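What follows is a single structure, and I will ask about it in a moment.
Missing here is one protein chain; the remaining ones are kept as they sit in the complex.
Coming up: chain A.
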Amino acid sequence: MGVKFDLIKLICAFICVLNSVFATNELIAKDLIVKNIDRSIDVSTQLVKVTCTIQIENTGKSPVSKFLFSIEPNLKQRLSYISAQSGDSSKSPLAVQKATVQSRPDDAFWKVDLREPLGSGSSATIEIDYVLTNALSPYPTHITQKEKQLVKFIGSYYAYLPYLCAKQTTTVSMGTKNVESYSKLNPVVKSDTSVVYGPYTKVAAFSVEPMTVHYENNNPFLKISRIERTIEVSHWGNIAIEETIDLEHTGAVLKGPFSRYDFQREMQSGLSSVKSFKTVLPASATDAYYRDEIGNISTSHMRIMADSVELDLRPRFPLFGGWKTHYVLGYNVPSYEYLFNSGDNYKLKIRVLDHIFDDMVVDELITKVILPEGAENINLVTPYSMTRHPDTRHSTYLDTKGRPVITVSKRNLVENHIQALELDYVYPRILMLQEPVLVALALYALFLLVIVYVRMDFSISKDEAGESRLRVSGILDKLLVLLDKRAILYMNFDEHFAKVKTSKDVNSFNAAAKTFNQEYKNITTSIADMISKLKPDSPEASERVAEIQKLDKVLKEIYNHKQALYVDKLLPGKISRSAFVDAETGLNKKKQDAVEKINAITRALH
């Protein structure tokens, strides 16, 4: 693994070197001049947003198809994002590429491809926007809770261009009236919230003259020092996104105590601190969570708007200058909005970076895309150049060999970098069945194990006594059922006695008596069978049952007598009422005795 990893690194490094070697090496077109340039520098937030409207003219003979753009030496490292568009009404975007010029190796250049080559004598207008991060420095660097945050911007009066510039104007807008100081190079006009420098004429190429503005800026100076964005794709219809964010207040550092009393009572206290910020999630985002290592951060609100979900996030504590915090924000989005397929070929289009707060600065972004297990032939297209790290594997619920993880990273990003990456891969659909089958098999195996376990005898020694006991109890159970049946039989027969007493229907009674006798015989013989079966295992129990049988014979005799009494005496009317009652009572008493004896023994059998 280690060797492989190193190899990949080596190749990456090699490719980087190749890139820089082949990065377009340009020559500055001598004949191109800038007729007019309007720069507007917006420093009201923590970013420096510059918009240049440049009017260029080709004074030479040959057509020019490229325009080279450069940035002041002290700010070139701060550049985060640059884009160009044509200055006419179409505003069509122009391609911007990093370039080098052999004669000026220390300067950074960007090559803007003009839509159509600029012919001799003709002119064109282009607009270039760029964003600088960390270009504003708090001054003083440490403030107390009561003080306002003042920042300083050091730029240049002149646009740093490789061409002669006929006329240029620079507007610095600060968004506040409270300006401490601003450097002056006439002509200068200060209006309410901005300073206009210029117009300056006939400015030579690469001229620099430091320009300083020092003003109040209480906008949040929040920097995301590191964000790790994990996108987990599931083919069951869900994409889970989780962002782990390290946040830092990079404004003037808080000096001295933090007083909660002042913070709560005085509006002017802690103006530059950040109490909350707003994160905009996609409109379909659900199940958002906002937490850190010690649990849920309970101070957040979610608002569902028509085209987005707004999260009002409050860190656990207000962030003052120099204070840091760390949190995790996660949510789910449905996959149909981001995942497209044709057969087994899939395409994922999802943002590399999403909105965290307005005018954000991201120092380091790491984006990880976790694809379903079994995805192959992965092809990644990033919207801008990013470092791709070696792929890894991630194992989660019911995975066997792990899911492929694609990792890319980039430093120094702003809002303009919120763009989508494209990821193509092949995923055989049949693999979706893998997980349910796995669960089913596991459960099946478990049940099988229980079934086998319950039915197997794992004891080392054979338990003779226990087995015979079991056998006996089995037979006894059956016996009890039979005895039960016999009791019910008797009971039914008793009812027939009662019935016949009133109805005097001899025939039906005789029929009943016949079936009774038949069934009685059956049962009694099967009981006798049981006794013989019982004998080898438990002679004692069999004796008892035999005794029941004996008593039962007596009982049966009584019933026979009773039957005779009814059929022969009562129904033909051969007996007087009182004599019948006497006889019946006598029989009943005998029956009672027999039943009680039987019951006693039966109960003992339990």
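Here, a contact is a pair of C-beta atoms (placed from the backbone, for glycine too) under 8 Å apart; a residue touches a chain by one contact, two chains touch by 3 or more; residues count from 1.
By definition in this document, contacts and distances are computed from a predicted model.
Matching "General transcription and DNA repair factor IIH subunit TFB5", "GPI ethanolamine phosphate transferase 2", "dolichyl-diphosphooligosaccharide--protein glycotransferase" or "Trafficking protein particle complex subunit" against the UniProt entry of the left-out chain gives the name "dolichyl-diphosphooligosaccharide--protein glycotransferase".
In the complete assembly, the contact with the undisplayed chain comes from A:D292, out of A:E228, A:D292 or A:E310. The missing chain, though absent from the display, is touched by one residue of A:I304, A:L398 or A:A579; that residue is A:L398. Take chain A: the residues that touch the chain left off the picture are 256-261, 265, 292, 294-299, 316-317, 322-326, 395-400, 474, 477, 480-481, 483-484, 487-488, 490-491, 494, 588, 592, 595, 598-599, 602-603, 606.
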